[in-house]
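This is the structure I have questions about; it appears just below.
Removed from the display is one protein chain of the complex; every other protein chain stays in position.
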Amino acid sequence: MKQTQMRWRLPAVCALWQLLMIILFGVFVRYDEEADAHWPQTRVSHNISSDIENDFYFRYPSFQDVHVMIFVGFGFLMTFLRKYGFGSVGFNFLIAAFGIQWALLMQGWFHSLDPTDGKIKIGVESLINADFCVASALISFGAVLGKVSPVQLMIMTLFEMTLYAVDEYILLNVLGARDAGGSMVIHVFGAYFGLAVTRVLYRPRLEQSNNTSNYHSDLFAMIALGVRIGGAQSAVEEHGGGVHVQNATLAGGVALGTAAEMMLSTYGALIVGFIASTVSTLGFIFLTPLLERYLKVQDTCGVHNLHGMPGIIGGIVGAITAAAATEEVYSAEGLRASFSNRDRMPSVQGGFQGAALCVSLAIGLVGGTIVGFILKLPLWGDPADENCFDDEVYWEVPEEPEPSHSIIISEVPKNSTINGTQAIEHPPTL
Amino acid sequence: MKQTQMRWRLPAVCALWQLLMIILFGVFVRYDEEADAHWPQTRVSHNISSDIENDFYFRYPSFQDVHVMIFVGFGFLMTFLRKYGFGSVGFNFLIAAFGIQWALLMQGWFHSLDPTDGKIKIGVESLINADFCVASALISFGAVLGKVSPVQLMIMTLFEMTLYAVDEYILLNVLGARDAGGSMVIHVFGAYFGLAVTRVLYRPRLEQSNNTSNYHSDLFAMIALGVRIGGAQSAVEEHGGGVHVQNATLAGGVALGTAAEMMLSTYGALIVGFIASTVSTLGFIFLTPLLERYLKVQDTCGVHNLHGMPGIIGGIVGAITAAAATEEVYSAEGLRASFSNRDRMPSVQGGFQGAALCVSLAIGLVGGTIVGFILKLPLWGDPADENCFDDEVYWEVPEEPEPSHSIIISEVPKNSTINGTQAIEHPPTL
Partner (left out) sequence: MKQTQMRWRLPAVCALWQLLMIILFGVFVRYDEEADAHWPQTRVSHNISSDIENDFYFRYPSFQDVHVMIFVGFGFLMTFLRKYGFGSVGFNFLIAAFGIQWALLMQGWFHSLDPTDGKIKIGVESLINADFCVASALISFGAVLGKVSPVQLMIMTLFEMTLYAVDEYILLNVLGARDAGGSMVIHVFGAYFGLAVTRVLYRPRLEQSNNTSNYHSDLFAMIALGVRIGGAQSAVEEHGGGVHVQNATLAGGVALGTAAEMMLSTYGALIVGFIASTVSTLGFIFLTPLLERYLKVQDTCGVHNLHGMPGIIGGIVGAITAAAATEEVYSAEGLRASFSNRDRMPSVQGGFQGAALCVSLAIGLVGGTIVGFILKLPLWGDPADENCFDDEVYWEVPEEPEPSHSIIISEVPKNSTINGTQAIEHPPTL
């Protein structure tokens, strides 16, 4: 039987990672102006309007929303597995807590390096971006859930955060694509990265008995879905929430608004939501079993349906609406702003959006395959097939306490050696 | 045995509803200025202050709060039923997702129709109003919970959203009543509408065995109550939260503030909260059983206590404080603003507030009765009595997995009088 050797390996990896982070943060990371020590001083002499310009108050509530979603929403959503609730929530914390630090560094090197002193300047916006980066790792986590050890998850996160920063840099800075909702950078990349990893780690004799849900764990996950739908994602699908996403998109200054008066005006958002939710539902029913049987992709949470295909639809819609943008609706200046301040014809921008989608898909698939092979190295304490989807390998699962309801059976045969009180009592049924 | 025929009827109704919405949104609904495609352009040339005037950022957090409450809070609060957690949360989503679209249309026709092009202009504020509209349907859902099919719920929502818009129009525009907290428009209307529906749908032989709670489902509901108390409603009752509601009320610009320095100043809010919570608690203990026995009203969640009576108290307090307002406290201009910009004596406004309460109650009761009879038509797949409060009719409830604890009984004596079915039966495993 395989040893996951959690008792020393995980704490060692965590301590090492954290010490490395402290050193790297010491060398490279400083607060930006808004978090600077001088700020209290200026605050004294200015009224609250200056705080507004400081921009902190505006971004704070959305930071809270994103941050809570990252730390709880994802793991909560995965608690549907009957015996893997601790792993779903706990390893979610692990990925988020360690991933966000590495993401701050990687995104800092690519995006917010101050040329004057060679330091990364971080503020609230950096944290929001790092949260989004971690979101892609949590999406991949959904594909491999229950089948990898926490050390494997940390290795996966390390590489995935790095690739995310590369992918983001290519899409936004090199190709000049717009992706405010993160359809391509977060969802397509994260989903296909995770699917590639789980494909490489294919377990032909995977014990399915633990991979089941029960009533309360399903309810947990259902409520979490509602929170996300209602809150963080605010629901593209089928309830007019498209308007809100549209607004958020515009607020972020994105070219998705291209079609605001054309295809994606209200009913356009409803149509896209209708298609995406239909595709996603049909995917769960028909595609997931086929993926497992023929492509050997064991997608625990169905991230292909939740993130992969909807992400691709989002990318395609973005390309179409960019290509269909007109100066009449947007004005020349507006179009230019929507196209990352590059002088491009709408059809050219549409092409670049399409190319960005392909790049994100490719980096996800190739990167995930390579990382999958790295995770196969016999160093990271991967669980045996029979320990998959089971918290008991990693967590001290509470023993069932003394039963509170008894069944008394009038006679236990005299010569029986059964320990009756132990053997026949019910466990409490909470 | 009745057939709920969910397999084809619900998806068909949903698809039809959604297609109709896409067509109606295409014909009637456009984004308003703040969500317009031109906005990114202006955003480039302005600084963030223009965004403030754009008003989006101010309303966004409260939109999030309301939206999450609608999509999760209500359903979560209803999960106390032992075997109806999926139904509580899932049908809550159904009502919210479909209801909000129809509410946007109905409220748009009544309130935000642009006369120049005949289109409804929607923005974040429209979504908040639609969320409030849906709240009344979710209150009614609480009265009929577990006793109607999802198709019946959709029919009920369709009519209730329509009547809500009519009621709201009469109260606010015709009568000039103020109702920022929604005591009359949301709570009184929603509660008595639902009570009338459940009265018409009275089931004399209702199987009560499923209508029970268990430890975890009660805990779920209790936490949800806390979230609502603490968050969305911010607690009128007995913890000084009245101050906050008062503030929120003022922020909305409502005449409830009439008595700010008189009856409803801090201690006034405490007194009203004390009365409302006492009435509500006593209602659960004494009134609900009487309502069922003598008036044949089977109020699953006790919405009469949670929304009906407190709503009436809120309406009466609003009428009294309006009637007691004086120019000394308010100034002439302030009074006028508080009375919907109409030149009225405080006592006259108080009378109109009282009339508004009666109108809301009447529309709820009459509308609910009519809709109740519509729901009795044998078209909507209503569940049989023995299937009420049971998820298994509508949901694929997870099978209990292989047992993990064993009872080994080597022999049960032949002449034993054990009631085997009772004695050795499994406890339910939630």
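Chains here go by letter, A and B, matching the order in which they are written, and residues are numbered from 1 within each.
Here is the rule we use: contacts are C-beta pairs under 8 Å (C-beta built on N, C-alpha and C of every residue); 3 or more make two chains touch, one makes a residue touch a chain.
No experiment lies behind these values; they were computed from the predicted model shown.
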item	value
Residue, one of B:Leu158, B:Ile271, B:Val348 or B:Val366, that touches the chain absent here	B:Ile271
Of A:Met106, A:Ala130, A:Val144 or A:Val272, the residue in touch with the unshown chain	A:Ala130
Identified contact with the non-displayed chain, of B:Asp32, B:Glu125, B:Asp218 or B:Glu386	B:Asp218
Residue of A:Leu10, A:Ile70 or A:Ile186 touching the missing chain in the full complex	A:Ile70
Contacts of chain A with the absent chain, listed as residue ranges	18, 21-23, 25-26, 29-31, 34-41, 43-44, 47-49, 51-52, 56-57, 60-61, 63-64, 67-68, 70-72, 75-76, 79, 82, 85-86, 89-90, 92-93, 96-98, 100-101, 104, 122-124, 126-127, 130, 214, 216-217, 220, 397-402, 405, 426-430
Footprint left on chain B by the chain that the document does not show	52-53, 55, 58, 61-62, 65, 82, 209, 212-216, 218-219, 222-223, 226-227, 229-231, 234-235, 237-241, 243-244, 246-247, 250-251, 253-254, 257-258, 260-261, 265-267, 270-271, 274, 329-331, 333-334, 337-338, 400-412, 414, 420-421, 424-430
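Rule of thumb we're sticking to: only the chains that are shown with their structure count from here on.
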item	value
CA centroid of chain A to CA centroid of chain B, Å	32
